[in-house]
Every structure is written in C-alpha cells, then in structure tokens.
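Missing here is one protein chain; the remaining ones are kept as they sit in the complex.
Presenting chain A:
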Amino acid sequence: MGSTSTKIKLRTSDQKVFEVEKAVAVQSQTIKYIYENGCPDSVIHVHSVSGDILSKILDYCKKHVNSAAGKEDISPEELYEWDANFVKVDQNTLFDLILAANCLKIESLLDLTCQTVANMIKGKRPEEIRTTFNIKNDYTIEAEEAVRRENKWAFDMLGGVGTMVIEELADDTMSKCVTNTKSRVCVIAANQIVMMRSISKLANKKSIDVYKQPQNPTTPRIKESVKQRNVGTGFIELFFHFKCKM
C-alpha cells in the first residue's frame, strides 16, 4: 500500500509545480520512464506543457486511474460520457492537449483527442475543413486540380456544395447539418444509417420524415422528426432529433 501514497512533483513550462500521486503521473509513459530511470525525489520538468494543459491532463489521468482501480463507482458508459465532455473544448486547447498527450505518451488520451479531431474532418469537403481549422490553402491552382483529379472518386457523392455527413451521434441528440437542396444527406447514428431521400422535394415543408434503414428487413421503420430552416440561396439548415431504438 506504500506505493499508492508516493507523490511525484511535475514542473511545467510556465514554472507551475504540481504534486500528483505516482499512479496518476505514470499514466504518461514519458514521466514513467524519467521516474524509473532518473532521480525519483527531485522534480520532473515537463518543458513543453503549460500549467493549464497539465492540470486538465492530470484530471483525465486521475479519472481513468480511479475508474480502473475501482476507487470511483463509474460505469464504462459514464466514463465514455465523461471523456466526451472532456474534449468539448476550444480548438486551441484541443490542439495543445494533442501535442501534450503525444509528448507525454498517454496513449488513451491521444486516441481520444485524435478521434475528436477526426470527427471534425469526416464528411467535409476541403473548403469546409479549411474553414473549420483555419487552414490556409497553400496549393497552386494546378497542384490543387491535380490532387482533386487523383482523388476524384471521393468527391462524386457530394454532388454540389456544402454536404456534410454527421457521424456517431448519441441517442437523443440535437445535431445540425447544412446542405444544399439538391443532394442527399447521409447521417450515421450509433451504427444505424439514417438516410434522407431526395431532399430536393422538401424545400417547402416545415418538417421532414427521416427513415431509418432497417438492419433487418423485418424490423419496423422508425419515423423521427426533423425541423428545417432556410438560410438563404438554396441552403437549408436541418436539425435532427433522434431517439434511436436498438
């Protein structure tokens, strides 16, 4: 029982010092290595991480250590929700968390943050990705045309401007999708594909029916409600309200 009360001191790039339990700190493979191979009594410098970020990271590590050790009564679903809320941060923080998780070698946090960024990329056209992440398009016109031509197949289902695919929605989620009225929208919720058929016919309706594509031909189709709002020039904003029955 002695080892659980061992504390490790960590000093950040902005000279803040954190004292944490060893079990929490060694979630970071980097810290673990330094602790086991260096001087266990002195302070470990985490040069590339600021105090704010390290504080958040330590919250994450503590939650996961306590949950795994049974110190906290939390179900896997609740932990999953906690993780989902953990990454609901502004982009700068998310960026810093990724780099810190990479540098500190915390595999599960790196997976979580990278998956979050990937979710922000999925289904988007390059223009939309650039807007989301404030990325400058540094291609020459010829180079960009060449890349698009080589990857032409991935653009053909979008059929127009501004189609977005929303993936991995939790049950009872409100979610938003912007699309032009000529294309089809595919929404994937909890591994069930919900497909909207020919929304070009729906421009004048207040609400549209969304049909769930049944996994098994004998399960009944479930109708959900969708509200839509015209945002001008052939674009509509759709709000989905789901209750996914498994």
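Simple rule for what comes next: a contact is a pair of C-beta atoms (placed from the backbone, for glycine too) under 8 Å apart; a residue touches a chain by one contact, two chains touch by 3 or more; residues count from 1.
The criterion applied here is as follows: contacts and distances are computed from a predicted model.
S.K.: One chain isn't displayed here; going by UniProt, is it "EF-hand domain-containing protein", "Sodium/potassium-transporting ATPase subunit alpha", "F-box/kelch-repeat protein At3g61590" or "Ubiquinone biosynthesis monooxygenase COQ6, mitochondrial"?
M.R.: "F-box/kelch-repeat protein At3g61590"
S.K.: Considering the whole complex rather than only what is displayed, give the residues of chain A touching the chain that is not shown.
M.R.: Listed in rising order, the touching residues are 91-92, 95, 98-99, 102, 110-111, 114-115, 117-119, 121-126, 129-130, 133-139, 143-144, 147-148, 150-157, 159, 165, 186, 188, 191, 193, 195, 213, 215-217.
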